[in-house]
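Left out: one protein chain. Kept in place: all the others.
In order of appearance the chains are A and B, and numbering begins at 1 in each one.
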Amino acid sequence: MSPRLRRAVFLLACVCLLPAFAHVASTMPAFGAHPLPYGDLINAVGVRERHVTNMVSAINFDYRGFDTLGEEFMMLCAVTGTTILLRGTRGETQDRPQRVPGREIRPRADATVLICRLLAGFTVLFGLYVLLHAMTTPGGGFQGGVIIASGLLLAFLGEGYRGWRHVAHSELFDAAEGGGAALYALCGFASMLMGLPFLQNMLPLGKSGDLFSGGLMLVENAGVGLAVAGGFGILLLEFLEETREPEPVQEDE
Amino acid sequence: MTGFLLPLLPLLPWAVAAWLFGVGLYAIVTSRHYVHLIGCLSVVQASTYVLLLAAGYRHGAPAPIFYSRPPTLAVDPVLQALVLTDIVIGATVTALLLALVLQLHKRRGTIDPERVRPMRR
Partner (left out) sequence: MSGLIAVLFLLVAATGTIVALSRVPRHQVIAMAANGLALSLLFMALQAPDVAFAELAAGTAAIPLLFLVVLASIRTDLITERVERPAPGETPPVQKP
């Protein structure tokens, strides 16, 4: 199909779907006035039943905890696939920077190094803070894990590839990703061992509004945080490896 | 002018979601660069986030976090949980697609969808 024909078919489809969209949009409940029975129910009973104050976390780790298990393994599959695809053709490690011939390489400015060194630590700390406050205030394993991974990225910007690889080992990230997903699944099996349904909370729930309230949800949250931070760490590392060449040369960085 | 547009304002969230989906799909259909194509896929993904969160919004209601006040009527937490996991999973799937592009570039030396031919054994 030629590009022009394809564009014409696409525009034709748009024109045909436009009345359907207009119909749906005009018969939808108005914006801001949707009936939300499921959400309202959880908002009403969540704090009393689960002793946590962040309802999004309560849904992620308890009410719909099984869905999160699926998402966890979806992420594991995507990260594993990426790693296999990238490592498959080039092996585990490469050491020489690939360069565009004729392009000047400027050293990193001192200000960049300073700011990245300062901010990387704080970003990881903030990620941990967000991760730990999953049950009370906005935050949780998903957000905290991604913020920790962006702290790793700042460390790369400040230290350069070589300095970064001194601290970022792929084994560490692999263990975090796999271990986090396993921890989440094991939480479910732990409930089953005690004769309860899969992922049923059997730990003491604690006082709502307390940092360590929520029982089993805390463990699941830690598992998700580990898996997300490790997964994004693996992705950063594998893609950065792609910009290297296999031959080892003298250190020049 | 504004008097004419005001009755249409409540349709804005759905229109924005549909527009993001449409414009992203248009760019995918006409793309000549796989990296660009994956970037447009992220626009299509964003349209689902906008649609879901707009459906879960309630006028004047606070966020579903009851740390400093008793449980009251709030915005829908179910849709927020959906979108939250969707963003993180979407990011890793984007990485998988980018890895496929790199592989294609190594094997075939091209990243133009028009120039990629079916594989033969």
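Just so it is clear, a residue touches a chain if its C-beta (ideal position, glycine included) is under 8 Å from a C-beta of that chain, and two chains touch if they have at least 3 such contacts.
Bear in mind that the values here come from a model prediction, so they are computed numbers and not experimental data.
Visitor: Name every shown chain in contact with the chain that has been left out of the document.
Guide: By the stated touch criterion, the chain not on view contacts A, B.
Visitor: Which of these touches the unseen chain: B:10, B:71 or B:113?
Guide: Here the residue in touch with the unshown chain is B:10.
Visitor: Which of A:67, A:210 or A:242 touches the chain that is not shown?
Guide: That would be A:242, which touches the missing chain.
Visitor: Where does chain B touch the missing chain, residue by residue?
Guide: Missing-chain contacts on chain B: residues 9-10, 12-13, 16, 19-20, 23-24, 26-27, 32-33, 35-36, 38-40, 42-43, 46-47, 49-50, 53-54, 56-57, 59, 61-65, 74-75, 80-81, 83-84, 87-88, 90-91, 94-95, 98, 101-102, 105-106, 109, 111.
Visitor: If you put the missing chain back, which residues of chain A would it touch?
Guide: Output for chain A: 31-32, 54, 56-57, 98-105, 130, 138-140, 142-143, 146-147, 149-150, 153, 232, 235-236, 239-240, 242-243.
The criterion applied here is as follows: only the chains that are shown with their structure count from here on.
Visitor: Which residues, counting only chain A, touch chain B once they are in their complex?
Guide: Touching chain B: residues 3, 6-7, 10, 14, 21, 24-26, 28, 30-34, 36, 38-40, 42-44, 46-48, 53-56, 58-60, 64, 67-68, 71, 74-75, 78-79, 81-82, 85-86, 89, 136-138, 140, 142-143, 145-146, 209, 228, 231-232, 235, 238-239, 242 of chain A.
Visitor: Where on chain B is chain A touching in the complex?
Guide: Residues 10-15, 18, 22, 25-26, 29-30, 54-59, 63-67, 71-81, 84-85, 87-89, 91-93, 95-96, 98-100, 102-103, 106, 114.
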